[in-house]
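Here's the structure, in structure tokens; my notes come after.
With one protein chain held back, the other chains of the complex are shown just where they sit.
Let's turn to subunit A:
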Amino acid sequence: MIEVDRVGRSFTVGRGRSRRTVHAVQDLSFTIDAGEFVGYLGPNGAGKSTTIKMLTGILAPTSGRIEVAGLDPTRRRTALARRIGVVFGQRTTLWWDLPLKDSFDLIRHLYKVDRDDFRRRLAELTDLLDLGGFMNTPVRQLSLGQRMRGDVTAALLHDPAVLVLDEPTIGLDVVSKAAMRAFLGRLNAERGTTVLLTTHDLGDIEKLCRRVMLIHHGRLGFDGTLDDLRATAPGEDSIEDVVTHLYTASPADR
């Protein structure tokens, strides 16, 4: 479903003498099959968001090849957008000044979703994510937890085969987080939606992800199951310690 083949992305930063090239992602390769639930970990600045932006066609890779849902994201961005759902936890796709339902209505037209399908899916998502109480509330008045549920709904209205989530639980309280996790787990298990999730919350990983990929300094540092991940640091007890170990022990290639 997602194929990443020796992908690199560099940025030129600064000007004049301080001008230099930063390799946000280097030689990154992985494949995600349909129906997988993959956690994508990495310290801040490791290249997670850059990867997500390349997978969704927002950024073009400087080298390598990407295929998502059978399409080259950069070239077929619009077609791809209709096949995948994206949630940027720190941003919102909803219209700040409009009631939630109006945002959904716009998204229906944006993604050209059939009206009956839309109604059915929205009713289902409204039920599962408990949106009923604030459908008519302008988005700017929603709490973060409500907004995030709205954003997840917005990403799923066109029934994408792949859902890419960039920190969907950031800033959520324990209850909202649990609700979000439960929902994502069921989406994957019951609908078979392929999910790629970046997060700093290891609880998300433990609860949801059968497979974990870890990126460090722009390179893939680990790719395996949660148990494999634990096995990399047998001395450590908690998943936090294991990941800390990996983050700090990975050879820095500078």
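To be clear about the criterion, a contact is a pair of C-beta atoms (placed from the backbone, for glycine too) under 8 Å apart; a residue touches a chain by one contact, two chains touch by 3 or more; residues count from 1.
Note that in this section contacts and distances are computed from a predicted model.
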Given the options "ABC transporter permease", "Chemotaxis protein CheX", "Electron transfer flavoprotein subunit beta" or "Ion-translocating oxidoreductase complex subunit C", say which is the protein name UniProt records for the missing chain.
"ABC transporter permease"
One chain is left out of this view; which of A:V4, A:V68 or A:A179 touches it in the full complex?
A:A179
Among A:R6, A:R20, A:R119 or A:R210, residue touching the chain not depicted:
A:R119
With the missing chain put back, which residues of subunit A would touch it? List them for me.
11, 44-45, 48-49, 53, 56-60, 77-79, 81-82, 86, 88, 90-93, 95-98, 101-102, 105-106, 109-111, 115, 119, 122-123, 126-128, 130, 132-136, 138, 143, 145-146, 149, 173, 175-176, 178-180, 182-183, 186
